[in-house]
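Excluded from the complex is one protein chain; the other protein chains are retained at their positions.
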Amino acid sequence: MRIPFIFRELRASGRQAMVLMSCVALAVASLTVVDSFHSDVVRLLRGDARALHGGDLLIESNYPFSAAMERAVATLAAKGAKVCRQWHLYSLLRHDDHSVFSQLNIVEPNYPLYGQVELQSARPLAEALKPGTIIVAPELLPRLGLKIGDFVQAGEVRLQVVDCLMRESSRPIEIFRLGPPVLAHAADLAAMNLVREGSRTQYKIATALPQGPPAAEDEAKSLRAISQNGAERVETAATARSGVKRFFDNLLFFLSLTALATLLLSGIGVHSSATALVRERQTAIAICKAMGADSAFLFRRYLALTALVATGGVLAGILLAALFKPLFPLLFPGVFPAEHITALNLAAAANASALGFTAALLFALGPLTSLKNVRPMLLLRRETASGLAARAGQALIRAAVAAPVAILLVFLVVRHMEDTRTGLYFLGGLAALTFVAFILTSLALTLARRLDISPLIPRLALRGLSRPGNASVAVITTLATALALLLTMFLVRKNLEDNYITSFPPDAPNVFVLNIQKDEGERFQQLAAVPCRLYLVIRGRLKAINGKPVLAERDGKPAIDTLTREFSLTYQESLLPDEHLVIGKSLFKKDADGKLPLQVSVLDTVRDMGNMKLGDVLTFSIQGVPLEAEITSIRVRNHAGLSPFFYFVLPPKYLEKAPQNAFAAIRMPPGQVAALQNLLAAKMPHLTVLDLGPLTAEIGRVAGKFVRLVNFFAALSIIAGLFILWGSLLASRLPRLAEAVYYRVMGAGRGFIFLIFLVENLALGLAAALVAIVIAQPAAWLLCRHGLDLSYQPCWLASLALAATATLLTGIAALPGQCGTTRSSLATSLKEQWQE
Amino acid sequence: MKHLLFAAASLLVFAACQDNHKPAVAKPAAPEITIVAMGDSLTAGYGVPEEGAYPAKLERRLRAEGYNCRVVNAGVSGETSSDALSRLDWILGMKPDIVIFESGANDGLRGINPAVPRENIDKILTRLQEKGVVTILAGMRMVTNLGSTYINDFNAIYPDLAKKHRLLFMPFFLDGVAAKPELNQDDGIHPRAAGYDIIVENILPLARQAIAQWRGK
Partner (left out) sequence: MVEPLLVAEHIDKTYRLGKRQIAVLSDVSLAAAAGEFVVISGASGSGKSTLLALLGGLDQPDRGRIAIAGQDITGLSEKRLALVRNRQIGFVFQSFHLVPSLNARENIMFPAELADNPEAAAKAEQLLRQVGLWQRRGNFPSQLSGGECQRVAICRALINAPALIFADEPTGNLDSENAAVVLDLLFEMIQENGATLVMATHSQEVAAQASRLIRLRDGRVVSDSGQ
């Protein structure tokens, strides 16, 4: 094979080669970064997870540990594991005549094994917490009338308050924290005399294994075997607190998906730039053929050219990644502390290179096999690119050539996903996505061709879409697939965020006050003197659906979220602000007299639990009193956060008399919560105040960090999307240029042509965007509901905004290419067209 | 297990004998007795199906003994004594003959000043007596981690009020069940079905006494 030929071609098709190379480079760079960085992220997230749990392996029980478990822990310690015992209990701390119900955390001196405890004095915990001392949450000081240095009564000892507890990485997320946390030293445990028979204490042993987390799961298995009838729970940082774990898992899965999406988007970019290359070089190809070169010869040469360019792309990608990675701590301060960033991972780079290179070849194959269709006749009889259309036989050959490469790619992708089934699902889904995009686009274009509209510009633009050689179906399919991928990613990200993050919007209530009695609402509101909403709660059980008794699904096991548990019902006439109806026109049906008969509106989650539908009759037992109500509407919550919600809502009349209490949801500045608690403790001592402030702050902190991470990876795939746009438009540049020349010869001005192409590009972008929405919505729904087990919001407005942006971007991105269309002299252009 | 078998056997013997002796049990024709089990999650049977909680089990036992009665589960999980006081009218609306009253544990678990449950329970018991309802008071003992000052104040509420109102009194609702891992759910607070069997055993004699008292009126 003669190298000079390849270089000549490379020189002649600079622009396309650049796009192709950029696509490969981008894919390789993002894969390398994501991949090598994936391990950093995993480590970072695992570190975070570990810090959240304070150990590799946790053993918890509500009773003192069994002898067998103690022996097992001693064995672990003998093998070099660090052991930290903790006791968590609620008790009353007293000072003068104040007492505050507090969460007492008694810990051994090596606490915490992982993560950190931030004290007001910024001292390390071990330095501050000595026997005979106690460290309290800052809100406790005003509530007990304390200052640092005072003594406080805990059980049967007096402990000196030495510091304030600002943040504990290991216990940040607890919704039902009934009192402020305090830390005490294990040496004082016996003297306090709070942990003894009949006490409600959570016993905990946290261990740090010398081999780190990988060993935790095996150790956990053997410990679980000796745990006594489930009373001793053994968890690893990876399994504990399923919510946190699920968040991390989802995040990692999502990052893998984005990296792959970037790869595939780049692949599509390669496809379109290779198409553009073959198209622009078709005269040259025809000449070569006329001189006696056969298709196989040319195919080999162009394949070599592609391989060369792809190799360039791979190298550029690795270089890019290498340059980029050290910048991470600068780009994401706080998200990636410098010590978490390792040098570029060679294995990751190799893996990414293999993926990028293979994908480039695979995606270039289609356009390259179309070389066969370029006939020498082209030189004599000009047919604008129509010769490039694939024939049935051609498709078979193409498939046969592509199959082995595709299989290799599938193998690599599946390996990348670390889970065969998910990998196959992903690829299958993608293939289906492309196919659907192709079908929809073809349909839309056939329709556009038939359409006979009279205004000149839109008609010309629409006709332009089916311009021979324009390959609009391919371009729109490409764009739509890319956009659908982007939109799907966007929607999944949005739902991830909604489920985990915006569930805690800044205006969400941060304080809940429970047990407000029926006649106390007004008094409470006057006392609290903050705007708040009262939610009425009536406890009841569901006894039957359509007369069929509701039975326990799992006998003997705790039935926490089954239909047999007690439910909180409420009565009101309108929807809560963050709910909407999915079935039924209004919350309740009125009868002929305009009154509300006895009926019930149910939340979608409970509908799914009980397979209920509109018109079903539910029988409740309101603390022994039966009540029958027909389902007249079904509601959904807009967010899955901390805002209150009710499974069953009934019209007021029927429940007003039933036993009920209320809770208040309040948004107030965190600094004022202690004052409210003190006030209520004095005036309405039976009320319980839940302060979610620390929790929401912590979630906000963690969430903000991950939003930035996720956004960064999403941005990479958006850049790939822009390359595709560019590549696609390059591919259809020639026929467009020709048309512009004809229009100008007929006397059309530049503005006119500009307008036609702008409208045409907008139509192209719009078609792609609409197809993308049609595909992305169900795809994202599927991913969220079945892949990630999240609730799903379609975010139509955001989808439409994205579609509009994509449409505009397509319109704008196409403009620079057109300037060339209108600048050069017409005579030259005509001649070029003819002679090329 | 042996204990249970013995109990079952003695029941059979008792049933076999009943024709020859003076009827200790009401005839089927006697009006149905309404017993309302009022309380928190311990009564409601948090984490067990309703038929596994003590009211349903008690009803089965009483019916097996020939009493024509129903035991209504009016337990509400998470209920404090303040909640109980607010819904007393609703309970009275069921026209109970007998009320088994168990409350206050949630006040204690939230560290509410013991004066609050004392006052609430006192009011409830007064109302029940005014309405002529035969009442069994189930006592509660607070978990020791709250400290001796608190638990001493709290634990005293029940015997004091039982004495004041001269009630049938069960000194500790969870007697023989509390702090036993095998009888409780993993949270260490709520009994399993097996735990409720013991509770029913403990209540049964009081229930019989209450029925006798009610008949005496």
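The chains carry the letters A and B, assigned in the order they are written, with residues numbered from 1 in each.
By our rule, a contact is a pair of C-beta atoms (placed from the backbone, for glycine too) under 8 Å apart; a residue touches a chain by one contact, two chains touch by 3 or more.
Remember, predicted model here, so these are calculated numbers, not experimental data.
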Going by the whole complex, the chain not shown touches A
Could you tell me which of A:Phe151, A:Phe324, A:Tyr742 or A:Trp781 touches the chain that is not displayed?
A:Tyr742
Residue of A:Gly464, A:Gly540, A:Gly765 or A:Gly811 in touch with the missing chain, whole complex considered:
A:Gly464
Given A:Tyr425, A:Tyr654 or A:Phe752, the correct residue touching the omitted chain is A:Phe752
Absent-chain interface residues of chain A come out as 382-384, 386, 456, 459-460, 463-470, 735, 738-739, 741-750, 752, 825-828, 830-831, 833-834
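Methods note: only the chains that are shown with their structure count from here on.
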Could you tell me the distance, in whole angstrom, between the mean C-alpha positions of chain A and chain B?
50
Using the touch definition up top, name the residues of chain B that touch chain A in the complex.
36, 44, 46-50, 52, 72-83, 85-87, 89-91, 93-94, 107, 109-113, 115-116, 120, 141, 143-150, 178-179, 181-182, 185-189, 192-193
Residues of chain A touching chain B in their complex?
62-63, 89-92, 94, 99, 101, 104, 154-156, 178-179, 193-201, 228-231, 233, 515, 517-519, 539, 541, 551-552, 555-556, 558-560, 564-566, 622-625, 657-661, 681, 685-686, 688
